[in-house]
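Here the structure comes first, spelled out in structure tokens, and everything after it is commentary.
With one protein chain removed, the remaining protein chains of the complex are shown where they sit.
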Amino acid sequence: MQLAKKETVSKTSVQALPISKPESRLYMSFISVAFISLLIGGLMGLLQVLVRSGTFTLPAGIDYYQVLTVHGVILGLVLTTYFIIGFHFSLMGKTVGISLKQRKVAWIAFWIMVIGTVMTAVTILYGEASVLYTFYAPLRAHPAFYIGLALVIVGSWVAGFVNWHQLKVWKKAHPGEKSPLLAFMVTINTVMWFIASLGVAVAVLIQFIPWSLGYAETINVLLSRTLFWYFGHPLVYFWLLPAYMAWYAIIPKIIGGKLFSDSLARMSFVLFLFFSIPVGFHHQLTEPGIDPTWKFIQVTLTMMVVIPSLMTAFSLFATFEITGRRKGAKGLFGWFKKLPWKDVRFLAPFIGMLAFIPGGAGGIINASHQMNSLIHNTIWVTGHFHLTVATTVMLTFFGISYWLIPHLRGRKLTPQINRLGIIQAIIWTVGMTIMSGAMHIQGLLGAPRRSSYSEYGGGEQVTEWIGYQMAQAIGGTILFIGILLMVYIFIKLTFFAPKGVEEFPIAEEEEDAEATPAWFENWKLWIGITIALILVAYTVPVIDIIQHSPTGSVPFDFPIGR
Amino acid sequence: MHLHKYEKIWLIFGTGSLVVFLLIVGYGAFWQGTHPQSHGVTIDTNNIESNEAFKPENLGLTKVEEDKYIVNIAASAFFYDLGKDEDGKSVKTIRIPKGSTVLWQAATKDVVHGFHVAGTNVNMMVEPGYVSSIETVMDKPGTYTIVCNEYCGIGHHMMYATVEVYE
Partner (left out) sequence: MRKQEVKKASEKDKPDLKGTFVSVMLLGVFIIITWFGAFALFISR
């Protein structure tokens, strides 16, 4: 068993700095919020599938859409952002280090985010913000909802600024050296996040807050949606890229191999930076006010963002094959058997990778211009992102947690917890296959997403839908068991696992690896191209939206029960 | 930066497939006019009745000529207004003969709604200040549920209507 192996080589290399106690407290704080969110959000998910099965009614006058808002906000925004920032900080701390001052600023980021999260949570719990996490103007939530979300974003920016500063300080101390791969990747992801969240920040600060407070009478609905989706698609890549970091730079170490190619890994991240943002229209394909030619242009850019994922697929298989062959594997697929199937640090992310195959294929279908009307706002879409974010990303995050948490807490991943983790990954796979599979089929049959249980006046179609909703309730219940087990594992790893040293696995390059070109460090160029692409994709249609906009919308409170 | 021979082939194959997808949907969209609905037609946000199509008497099914129909829908939380029948009751079901060409036109009186004739490609967002429209041929007989598939509030799932396509 490799699990209890101590750090050996990595200690001497520049890639692995020790993580001090106060540092790990910072990282663990972020990660802990993520796991608390998992429990709450998961419970909400369970309630939803039960309601939708038609056999259960929410008690105490709780509204379905309130539960749905909690589920979306806490899992899509809180869990992901906190875990990612905690993971980012750990990677930066490990590869380039963190100063005392940087750590203090990082704590400020944490508390800004916590205040924002609490404000948002309270407004939702009081039923003042059942607008789901995509806002839905002209439905109006309580101003505290928007202000709270703005704080979460501002806090995440502060965290990103600290990351950039960390890399800058390191580069000063290491002139002429290439930045560590993981630090490079974190920087790409935080740059993307910053540029993307400017859109939602503008929407919230300039549109939603003044309007919800009554200072502005009306809101430009289409503009608010466009700004949201300018952010909404890179948001999903902000979730995905940390998983890719683990796949590229951590999994090879866990399976006993080396990095496939440092430069190709960087290249795919640069491409993600370019093409994640100028693609938001593919979420708005069936909206009436956007010119179809511009929709098609963004559809084309959306296809471009598939390419770095194709590159990633090749890199991963190649890592597995090269490693397997070195271990003596023969034949076309002999290497497959050499993978460490009994190591949950590998198995959970590996299932995540597999889930991204149907997830990615579905994504291409969703973005295919007029074909979008086949599935737009049907529960197929819900099935789709439960594969991508709730399986690919989540199982990889769980896979990271199995070594990161004990590493930070000075404990060890025991064989017993490893076995529980494997069971967890299998439960997740079974539950998600049932739930997401049923959602995909039901969506193709036309059933809507974001909807409470309804018989829609009867009819054959609806009877068929409800059968699939029963299947989702079964899958969702299995998933909730998986969540309970994961939270148990989290508590165990944090407080009760035996003391020891757990490896922070970072893959190394081959000794004779081709040198990474220095131009990868040209941040001005990467950011310049990114902004240019955004301007190309958005300038004309946004001017068009503003110039041809109808009268703005007054706020509506009654539809959400305010 | 070195690419393995197989990786080159794979990327050419993968990118080529994406190009083929784009050519197919692009051909449909630009040459056959199957763009997703995006006409950019605006309407008075606070008074959709200012548009002839959404006056109460013009809502619901109108026969234009043989096998050609228009359906006008006024959406509001949480109701599709398809006009009134002879008894003055709200129409919940519209009946269309098989093979008819139908122009669906929808506008909202309040918040964002969805409009999906489930099981068909008639799937549109309905947003304040805009007219959503799409033309389609209803060539398969059966009963279709129209659902609001964009969240519009606590009664969202009660917002529906029915279409019968008969032989």
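Chains here go by letter, A and B, matching the order in which they are written, and residues are numbered from 1 within each.
The rule is simple: a contact is a pair of C-beta atoms (placed from the backbone, for glycine too) under 8 Å apart; a residue touches a chain by one contact, two chains touch by 3 or more.
No experiment lies behind these values; they were computed from the predicted model shown.
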Contacting the left-out chain in the complete assembly, out of A:G232, A:G362, A:G383 or A:P505: A:G362
Full-complex contact with the absent chain, from A:I115, A:V202 or A:I322: A:I322
Identified contact with the non-displayed chain, of A:V154, A:L374, A:I466 or A:V540: A:L374
Interface with the undisplayed chain - residues on subunit A: 310, 313-314, 317-318, 320-322, 325-326, 332-336, 357-358, 360-362, 364-365, 368, 370-371, 373-375, 444, 510, 512-513
Residue numbers in subunit B that touch the chain omitted from display: 4, 6-7, 9-10, 13-14, 17, 21, 24, 119-121
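Quick note on the criterion: only the chains that are shown with their structure count from here on.
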Subunit B - residues contacting subunit A, complex: 1-4, 6-7, 10-11, 14-15, 18-19, 21-22, 25-26, 28-30, 34-46, 77-78, 92, 110-112, 114, 116, 118-133, 142-145, 147-158, 160, 162
Subunit A to subunit B touching residues, read off their complex: 63-65, 130, 132, 136-139, 221-222, 225, 261, 263-264, 267, 284-292, 295-296, 299-300, 303, 306-307, 310-311, 314, 318, 364, 368-374, 376-378, 445-454, 456-457, 459-462, 514, 517, 548-554, 556, 558-561
